[in-house]
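With one protein chain removed, the remaining protein chains of the complex are shown where they sit.
Let's look at subunit A:
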Amino acid sequence: MNIRPAILLTGCFTLSVLIVSVLFALSEDKTQRLYDFSRVFPPRVITEDTVIDLQRRSYYVAGAAADKIYLGNVWAPLHLIECSKDLRDTSHIKLRLDDPTLRFKSIQVNIDSPYFFISEGTQPYLLRGTLNEWYGKRFMHDSAYFSLAVPISPYSFALRVNSAKTREDMLAKETKGGVKLFPELLEKQFDGVFCVDGMLHYNKKLEEIIYIYYYRNQFIVMDTSMNTIYKANTIDPISKAQIQADSFISNGNKTYTMSAPPLSVNKKSCTYGNWLFVNSAIRSKDEKTSMERASVIDVYDLRNGKYQFSFYIPLSAYGNKLDGLYLYDGKLYTMIDNYLCSYNIESNVLSKSIGEKF
């Protein structure tokens, strides 16, 4: 038998695999790099309590009220799950709308007792209803398109909008009187869209709006009139967003997109009471744990913006991606793949006074 083809095929196979492996070896994974800063890990911060399997990955925490937490579903926008705080009981809720012609694209449900809010930035519209009727009605003029919206009172929203003039993102506040823009709050470093991307939160206790950037080590704390109270840095050293963006024209539409993998700094965050919890993607020089097996959470005190301590959320038992983070009344909730997990937070950890060493 002729063995020449077998040798040639093996050669081709080996060479091809080798080329791909060399390309892979040459590329540097920025997320695996260790940066020069230190985290403080107290011995025990959280203990896992309950885990429920939601079957789907499309759920997110819409909010909490009294002793219940509510989950929204991006693929079934009018469907909510109501869970008891300890996750022992769950029930389903169907939202009804007064206008059946409304279209859904990127609906977000927010719970802020006694109301729930529905925000859809691409149409755009804002709806409101009460928690027991679950019937959403328009209550604003809906004059601005937005990419993020958070209710800050029964009659007002903090928004992130894209300026028609500059094509850059900025924060805004919508009230019954209309939309007021605050172009100076988000600081452009590069393109004004990707470089300022981040997460918007409202802290009810402190009555503060928080905007935390994805790609740099900063968060902005504002009052409900959108005046900056202070700006603070997260503990990593990434002060400048490391992103590249480019545009191309396809089918007559101009698409503006990232053209290289970005360096994520702050991936997920949540706030409750005096605290801001941030899931950081940046590893410090003394951390050996791979981020795939555990997600690190950094805790900041919102009264002064100072870093307090960190802890890990183990991932491997359920999945490998932390998709959601929510803090409510002494409990921490995470979405890991299709699992919703709850944790008890050691009460003495958070009650320790600021500046005290662990």
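As a working rule, contacts are C-beta pairs under 8 Å (C-beta built on N, C-alpha and C of every residue); 3 or more make two chains touch, one makes a residue touch a chain; residues count from 1.
In this section, contacts and distances are computed from a predicted model.
Engineer: Looking at UniProt, which of "Sugar ABC transporter permease", "Methylamine utilisation protein MauE domain-containing protein", "Electron transfer flavoprotein subunit beta" or "Acyl-CoA dehydrogenase" names the chain we cannot see?
Structural biologist: Answer from the record: the omitted chain is "Methylamine utilisation protein MauE domain-containing protein".
Engineer: Sort through A:Gln55, A:Thr101, A:Ser143 or A:Ser250 and give me the one touching the missing partner chain.
Structural biologist: A:Ser250
Engineer: Of the residues A:Arg57, A:His79, A:Lys188 or A:Lys231, which one touches the chain left out of the display?
Structural biologist: A:Arg57
Engineer: With respect to the chain omitted from the figure, which of A:Gln32, A:Ser84 or A:Ser225 is a touching residue?
Structural biologist: Per the contact definition at the top, the residue touching the missing chain is A:Gln32.
Engineer: List the subunit A residues touching the unshown chain?
Structural biologist: So the residues of subunit A touching the unseen chain are 2, 4-5, 8-9, 12-13, 15-17, 19-21, 23-24, 26-27, 29, 31-32, 57-58, 75, 244, 246, 248-250, 255, 257-261, 291-292.
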